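One protein chain is absent from this view; the other protein chains keep their places.
Moving on, here comes subunit A:
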Amino acid sequence: MMLLKLAWLNIWRNKRRTIITATSVFFAVLLAIVFRSLTDGVYDNMIHNVVSYSSGYLQIHQKGYWDEQSIDNTFQEDQQLYQVLLKNSKVTHIMPRLQTFALASYANKTKGVLVLGIDPIKEREVNNLHDKIVAGEYIESVSDNAVVLGEGLAAHLKLKVNDTLILLGQGYHASSAAAKFRVKGLIKLGALELNNNVVYMPIQQSQYMHGAENRLTSVSVMLDKATNLKKLKQSLQESIDSNTYEVMSWKEMIPEMDQFIEADSTAHYIIIGVLYFVISFGLFGTLLMMIFERKHELGILIAIGMKKRLLALVLLLESIMISLLGCFAGVIGGILFIKWFTIYPIHLTGELKEVYEDYGIESIIYFSSHEKIFITQTLVVLIVSILLAFYPGYKVMKLKPVEAINS
């Protein structure tokens, strides 16, 4: 108690210096928080958009499907499974799919395509697929006898809305699958892969075509953006029959995106690291000044019977107090900043907006307000201030009382 009080009083002996030092910590923390929050927000948004078209945050498929993505590794649609999944409060949507490959032809053109059997209603709730229609119309129900094509694929096949597409593929248990469909609409997708290859088909039509009634390749699961993926994956896996089903996360299914984010984050960590390094020098300088100008007093304290350990502890507390003062102000500033931009988000305009939309990503800048960001910054500052206090502490341990008193 006495030591805390003493440390607190000591840091205010030179108000201006303490304020300057704490302010520098404040700006470092604020910058780091805003920076992390911005990049995390952008990542989260990117992930959300990408997985909403592709894998989902988590995907449930039959055990073994991922290694051999064949129609024979499908499973029976199961309402009970849906109920179990939707019971989890973190799960926002589920999207059953039957995903196969087929040969598409129109007139004299032929191309291998990805046939996505979807529930058009469930799908549009998640990824606004209907908004991406550039010609014709979106499919309405699971049994609609029509398909929607990626714009790039349509261009390749030289096909227009209302033309008839022929699909040839392999059905369930080596049966053959062939069917004709009216092209109801064309869709423009940011992901070129999909845009050039995808055929969206109502799921019942797809099941019928493949002779796979009521069968699915996967159920994609959408979650709140800020959910802890690992934990949820585990809890979902535990809640369903693990002999039949396997749960995979987007990180496993789209490792490229995960790696990209990791590499990008590393660069950001380096920038923030440099920032903290610079600030550390300021704090260190202040700590050195604080012991050099107080040498006489420190000598007296040792002379009258204060253990050097206690004295070093006081200096440590002083270091922690100055930096945490700045840190807390920075965290509060960061929270206000992020709150503000959550209420009034930044809408991108001009070219940037187009680039985003071309990739099918919402052109709004989100700031992540994950508590992890604030906790990390506080911990970093705390650790830095403790590490920096080692040198003054060491100086105190070496102090000779007579010399100190005479200085």
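One rule holds in what follows: a contact is a pair of C-beta atoms (placed from the backbone, for glycine too) under 8 Å apart; a residue touches a chain by one contact, two chains touch by 3 or more; residues count from 1.
We take it that contacts and distances are computed from a predicted model.
Novice: Leaving aside the chains on screen, match the unshown one to its UniProt name from "Succinate dehydrogenase flavoprotein subunit", "ABC transporter ATP-binding protein", "Fumarase class I alpha subunit" or "Cytochrome c oxidase subunit I".
Specialist: Per the UniProt record, that chain is "ABC transporter ATP-binding protein".
Novice: Return the single residue from A:13, A:160 or A:180 that touches the missing chain.
Specialist: The single option touching the absent chain is A:13.
Novice: Pick out which of A:180, A:296 or A:339 touches the chain that's been left out of the picture.
Specialist: If we include the chain that is not displayed, A:296 is the one touching it.
Novice: Of the residues A:308, A:353 or A:395, which one touches the chain left out of the display?
Specialist: With A:308, A:353 or A:395 as choices, the missing chain is touched by A:308.
Novice: Name, in rising order, the residues on subunit A that touch the hidden chain in the full complex.
Specialist: Those residues of subunit A that touch the unshown chain are 2, 6, 9-10, 12-13, 296-297, 300-308, 310, 400-402, 405.
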